[in-house]
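Have a look at the structure below, then the notes.
Excerpt of the complex: some chains, original placement.
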């Protein structure tokens, strides 16, 4: 019935049968069926119910639940429950508990109380996964697995982590001399004379050696990846027909998403768009970036494993309730940007435990209300279009490069007040999105074939291979956008002894003479016609070698100095932005580049309106979303048929608040 | 000479003979006598002087002091010194020291370095209390005892606390299955499989299970209560003629005031009204609430055991010096609201130790100045009226219900930005106070007989018994005011699976369809005539069943939806406020209800003016206080005789800044 990596477009819910009286199960599942729910996720926190004491398994209750789902034709994703080791286990094997940098223990009582490097966790965790796979692997309701839940950094500094890190370092560098060189430990007499001196950072001081800190981050990424891989290997062996995913949560994550993603069949994301009216002008764009990032993890369609269904809250004050249309519109946004399945968190709000006020589709009263009605509409809409949308994907000629390593390195050493790697990525992505230029967000190590525009903010760490790949992209005709703080360091997080932007100076055709970390101060850049734009964070004083100057600084002692340049490089162009310019300039620049590269764009979108295109074999669908509390009028390049409302639409589209439309683009339309 | 629960209206001071050269004692006490001081509190921090090493008692010095007090006719309240175990004791028995949630020790060197659950503390603490009772119990100067000092939460997480909590839980629930059910530990695999797994919360994470956290609070309240009770039992046995009190300090306290109060003869409060001009418009009302709360502990008159005498300060920057009249006016405010004895902290500012800048009546120089002169006036005024005021009390037909459990539960899970249980209580109390409607503030578990208006904000936790009591109150003709976030949970801190306001829906005649936690956003409610008032924090979308709508929302997607309703219930009415409205609306509503219920009120009081009435057998006195830096004109319902100034007063009263008047209401006046 279900296939691996199933790409059905469908709606699901997260369900916690263990939290409810069993008398409610069939009633709940029947209502799911009626509402149009096609898939559920269960069991990711149920370890204590599946294995109430060591080696004693109780799977009957879950069998009953799975049977009910099967009876009603709803597919099930099983979560492996390793995020929440039960109390008998942490009692028996306290080495499972993580230790923070100040030596304090992460006590049980909350989620995520486990060190990925703990051998006990690995042992007992794999055992429960194995039992579950053996027992449930053949159940006809089960379609796939979610590993653990919302991986984060271990944030563990236990002796086991220290020992494994020391081994990791030894594998990477071979000799202490090589470590001392790569990390530059001579500074402040930090040279290691024994392997045992190398361990997890303790004390939490920001003054630690940055090369060391970056490697500790990499080590932790490897640890999570390995922890996941053991479970994946087990499941692949025992349940070869099932797909495997993991649910990433809010970005930026201090994780190597791409290495984790490599081992998965499909990436998932937990999507909680901010419901506050105050976030209306930024939230839908940050959300778009999160979705594009998730699509980039495996460079194909993905799942939403948790989609907002009501106001979050619990250990923090509750958010605003979602405005009418909000729940539906943001679910459609996920699909518009490449989600196939959207699983809503959660069926019903919990009446017990710490997440009582992280609201579900149905409130504690168990009386379905406005939110549930909206969800029911969504289900019927998605089910109606499921066949048409199946197999469609987003195809883009523009991409933003993203790098967990740059994020880590720039977190370790902040450059200027307000200069934040991820926030800047948001700014570039938002400018593209507002122009209706679809873009991918991909690992900076990926091949760049097929793209015409690459935006590569803050490539702070650089090596010759990456520099060459970027050069080739430009030489072959691409437009490459680079920014300040590129090429500053080698991959060991040591500064390069070469003029900035280091290895990227060749293709940018410039050198940076000097810089001014202006932080929150507002400066300006001016074009040849005197048009002025604000800039902040950083000012590189650019000295063009082969490049042409596009913008010059409008003030300070470097007034008139080049700030933005473009270099003809092979058949392409390399832009260098020596400062962080305001959105209107970024839109202006990208508009120009998109025109030159003939990218599809919708440059006159009103605030809050987003357009994306999913296309498949002989079909193309334009998703038009008004992600705002106001009505919007959108002018389109042509007239189309709405497949959502089964009505024809003119060039002028009237969108109600949180309005959604899906238009079919016939083959002779752009 | 002194009787238990003496209700003399009098002024006292806190005195620390152990801190001063004995040559000063008689001089100080003589001056007290001359000034009109009738009572002192001593010895609550003097353990190291009373028992300089284990089992060695030195009581002579205190005998001398008591003799001097007796000589000058000043009564003495002795403090039991268990707040500050001496160094020899913490050396000998380090288990006395509390452990915080992160495992760090509360080292000696400060006050309160003791775990209430420590057996060593109980042993050595009771021993010194016993010796003191034996030695000083018959001294003619001694009139009563204060237990410990300013109880707070233990905030202890030591292994003894863990073990005792586990026993407490076992006593309450009997089986682990019952615990797991009551706490809903299945969520996140938190189920307990051994009693030993149940202990004090460690790590301080706000993500802990809220049912567990609430029970840990209750356990701590019991621990403090039991700690106090042991001392009380001892003193009752050895000093049967003495009264016993405890000095509560600033509210809200994370304690069950009512259970602590049950064991006392009289409640005391440490009253430090804020001297800052910036707090002028709120401070006198917060203070009024504190006093009414204290009166509610035992539902009778009380003591002030520490009354502001100069700017506090020490480990924080000093406050403003009290404005002329401030010290006197706030002492009279205490009496006006039910204090019989007001003890000022402190006679003279300390020259040593951590409290040097918590100023007393006399500065370090030992030259009495402006503050002391004002105090002397106060003493003579109070002494002059003492006989008249004796036995008078406040009698009110309105009450606000207060609940330490609601406070705790709402602290564990914040509902919305700005929604604070105690702050909201303040708002309701201030609206009543500004209308001159006297009210009591009582434990929500108390019987409600005799009241006509009950304001019950945020009854978040609810059980059938409380719901029935409230229903009966309304059915019998009372006006009951309920608010949003009522009936949300059962007493286990689990959400009820019933429409809000849960068990209170019956009497309110409504259900809440949905809610919007608007937090700091400002919304509006509008009445039938279009009058609009601001509201914030929370918006329940109310669906009246039997109730009538009073106010509707003025905006957002629920514009026009009912926000405030009234339900005729039996012979009374139940008001439901689905949102937190601004003060002017609350005053409007209470004015209407007070009119309907014929409550005494003074609805046109100027800002800062408060009126209360103390009445006794055949006598009624109206206290008119101007608690502001400006002159105020007050219009009264009639002309009265001032017993303070022994002058007749017209209907128009001119009040100087911090002016006080006390008027006798003859029997034919309201």
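All chains are identified by letter, namely A and B, in their written order; residue positions are counted from 1 within each chain.
Convention: a contact is a pair of C-beta atoms (placed from the backbone, for glycine too) under 8 Å apart; a residue touches a chain by one contact, two chains touch by 3 or more.
Keep in mind the model is a prediction, meaning the values are calculated, not measured.
**Q** With 2 copies in place, how many does the full complex contain?
**A** Spelled out: 2 chains shown, and the full complex contains 3 copies.
One rule holds for everything that comes next: only the chains that are shown with their structure count from here on.
**Q** Take the average of all CA coordinates in subunit A, do the same for subunit B, and state the distance between these two points in whole angstrom.
**A** Each chain reduced to its C-alpha mean, subunit A and subunit B end up 50 Å apart.
**Q** Enumerate the contact residues on subunit A facing subunit B in the complex.
**A** Touching subunit B: residues 16, 18-19, 45-49, 52-53, 81, 84-88, 91, 104-111, 277, 311, 313-321, 323-324, 349-357, 363-367, 369-371 of subunit A.
**Q** Please name which positions on subunit B make contact with subunit A in the complex.
**A** My answer: residues 102-103, 183-194, 196-197, 201-203, 205-212, 413-419, 488, 494-500, 513-519, 521, 557.
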